[in-house]
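Worksheet for the structure shown next.
Only one protein chain is missing; all other protein chains are in place.
Let's look at subunit A:
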Amino acid sequence: MTLADRHIPPAPDALFDAEEARRARMKRIEGVAKWLLPVLVLALGVLAWDRVVVWNDIPHYILPGPGLVLQTLVKDWAILFDALLVTLQITLMALAVAVIGGVGLAVLFTQSRWAEMSFYPYAVILQVTPVVSIAPLIFIYVDNRLAGLLLCAWIVAFFPILANTTLGLKSADHNLTDLMRIYRATRWQRLRYLQLPSALPYFLGGLRIAGGLSLIGAVVAEYVAGTGGIGSGLAFRILEAGYRLNIPRMFAALLLIALTGVVIFAGLSFLSHMLLRKWHESALKRET
């Protein structure tokens, strides 16, 4: 707009601009609130916890206050960090094995109806049987402690990847399957260029669930078996601290486990976003 135009009243546009500005402001406020509200809830929760402990004079071997838990986390950092590394190692290895096993079985199932009919029910049985009840048996028959832990964590974590990836491989657009036929693509090419990319969003959804489950599997297995021979993980530290009534350390270890779970989830969500942001509905920004 030049200076000479200034006297013309900017009639209907002004309305739109006000509306747009209002919408942009709401969006900014929502963006801040998304982070601020959970932090506020956390702060209030911790404050309430602290007050309950102080006002009721609760002894630290029953319920330690948040300050003491933090102190313990710092004081016992060397022990806890070593334990975290052990648990993290088992979790990540189990997740890797779950990815290989889950995707491998899913590809096998979609390539062969017979294989799917034969083995899928057993995958379901493995999934629905609580791992706590299988774990003691596993540690009787599997001598290698690490292999036993991995097996337990894998049983818990592989199923969401298998189920989601199988669904994804079968969900390739029929029209695109026809296109592959017109291009005379081989079975392998159809898998590589159509089915696997189509399954990626489903796989990533399963992976996010499996990330949390492999941590749960690793912790549960450690509870059952201990980690003799490969160092002590966080679950073992919690058990040990419980026997010694070292409740603050139990809380500190628990905090680390929860944080690990959140970091794994956030990391996998980020990976998912990066892989899908340019093409998949779930990650595309609507331009409206």
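The criterion applied here is as follows: a residue touches a chain if its C-beta (ideal position, glycine included) is under 8 Å from a C-beta of that chain, and two chains touch if they have at least 3 such contacts; residues count from 1.
To be clear about the criterion, contacts and distances are computed from a predicted model.
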| item | value |
| --- | --- |
| Hidden subunit of the complex - UniProt protein name among "Fumarate reductase flavoprotein subunit", "ABC transporter ATP-binding protein", "Aspartyl/glutamyl-tRNA(Asn/Gln) amidotransferase subunit B" or "Succinate dehydrogenase cytochrome b556 subunit" | "ABC transporter ATP-binding protein" |
| Residue of A:L179, A:L245 or A:A266 in touch with the missing chain, whole complex considered | A:L179 |
| Contact residue for the chain not shown (choose from A:V53, A:L169 or A:L194) | A:L194 |
| Missing-partner contacts on subunit A, residue numbers | 175-176, 178-185, 189, 193-194, 197, 200, 278-281, 284 |
